[in-house]
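The other protein chains are all here in position, but one chain of the complex has been omitted.
Going in written order, the chains are labelled A and B, and every chain counts its residues from 1.
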Amino acid sequence: MLNVFDATSPIARAPAARLTSVLCIGLFPAWAFAVFNAPIDSFQGVIQKILYIHPPLAFGAYLGFICTALFGALYLWKREPRFDHWALSAAEVGVLLCTLMLLTGPIWGKGTWGRWWTWDLRLTLTLLLYFVYVSYLLLRAFSEGSERAARFAALYGILGLVVVPLNRFAIELSGGRALHPANLNPGDDQLGAGMTSPFVLGVLLVFACFAWLLVRRYELCRLREAVLLQEAESEREDAWAT
Amino acid sequence: MNVLRAVLWKDLLIEWRSRERSVAMLVFALLVVVILYLAAPPADTPEARAALPGMLWVAYIFAAVLGLNRAFALELDEDALTGLALAPADRGFIFLGKTLASFVLLLGVQAVTALAFGLAFGVNFAPVALPFAGVAALGALGICVVGTFCSAMAIRTRYREAMLPLLMLPLLLPILLGAVRATDALLNGEALPGLALQLLLVSDGVFTIVCYLGFDAVLDE
Partner (left out) sequence: MGYLISAYALSLIGGFGYALWLTRARQKLRRRLEAASAARRSDGGPGTASNRASAEAG
């Protein structure tokens, strides 16, 4: 059977890498066109167009963190290194998307609320989740032994997701005011006319980019593994030859 | 269960003989209180008083980080950690034993620090001693559960001492917020806030269960 994610050699590109890059390239112009043509909000003005990048980035980041925990759990169950590679890739791409989301958010906040940051429920919750997964990457970077690093990271990634509902409760308790706009569901009439399609396209584009970066990062993990194996082998042969 | 008691007893006995960890934690916590006093001298404004519970818990968490860093350092000598991992026992109970040992130490440190804090900042803990002890214990339990779990991981990384706070602090927000809210209410002479207590209990429970189950994968095979 053709393997979609693992190419036959570590240098070759897997089918998934090609598919996701085609998706990204196809979606990008459609999204850009839709954003450009979207109507300008009568209340917020042009700054409202951040809707087509900021919430999609947030969805992508959450998707990354959920994938990290899921692949971590799969690794603990099956103990196959590929699940650990997926978990690491998902965490790294998730942290990237979360960073971009945390950068674009304050820009909208400055333009609309007049201040960069507020300790709103959703902002605080996301910031904490961000710190958890930054710590996750640090833990991976500083752990000795790839098998041990994988186990620790899997546990920590799961713990990071478990703490989300607790944090939510905690921040509500401390009176974090909900300033952040509520969830927008396409189909509700909260979104003005003509705003749904660029928003949905934005979400699809970010998900496609997430998948593309994820697959590429995963390929990098496999390639690194192959290099280390090759180098170890040639070193062993050197030792044997002398 | 016997494993739990054995590990707890072993850790407390070692601590009783050397008293290294508890003395280090205590001196550190007192130093933090002194520094907080000098950095933010007590004033009788409502704003200044509102910050006190948070400051007290900052001192607690710092002391806890210092102590928890040593929780597994002990086991690293002569590879005792491998021995523990090889013991034919449920590893979850080893975890609970280690946690309870740190918990007992932290409780003692908390009591003395609260006295010093009360003297320095003019806070009278006497009328609320019993409920405050309960809140402090619930907070300490959560800190020790998460801290022991993360400490067992941090000890195996390159920057042991630096890694522990990075790992445990992002997870501890529910515990700390609940404890600070409850302490705040107590110091203002109010009844214990039910929601904060609920948060503490639920967080303690969730962390204990998850860490108990997960500890099996922390120790090497």
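Criterion: a residue touches a chain if its C-beta (ideal position, glycine included) is under 8 Å from a C-beta of that chain, and two chains touch if they have at least 3 such contacts.
Because the structure is a prediction, the values reported are computed rather than measured.
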| query | Among the chains included here, which ones are touched by the excluded chain in the whole complex? | reply | A
| Which of A:54, A:85 or A:122 touches the chain that is not shown? | A:54
| query | Which of these, A:104, A:146, A:174 or A:197, touches the one chain of the complex that we don't see? | reply | A:104
| Interface with the unshown chain - residue positions in chain A | 10-11, 46-47, 49-50, 53-54, 57, 93, 96, 99-100, 103-104, 107-108, 110-111, 209, 212-213, 216-217, 219-220, 223-224, 226-227, 230-231, 233-234, 237-238, 240-241
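Definition applied: only the chains that are shown with their structure count from here on.
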| message | Roughly how far is chain A from chain B, centre to centre by C-alpha average, rounded to an integer in Å? | response | 33
| message | List the residues on chain A that touch chain B in their complex, please. | response | 76, 128, 131-132, 135, 138-139, 142-145, 148, 151-152, 154-156, 158-160, 162-163, 166-167, 169-171, 173-174
| query | Any idea which chain B residues touch chain A in the complex? | reply | 149, 153, 156-159, 163, 166-167, 169-171, 173-174, 177-178, 181, 195-196, 199, 202-203, 206, 210-211, 214, 217-218, 220
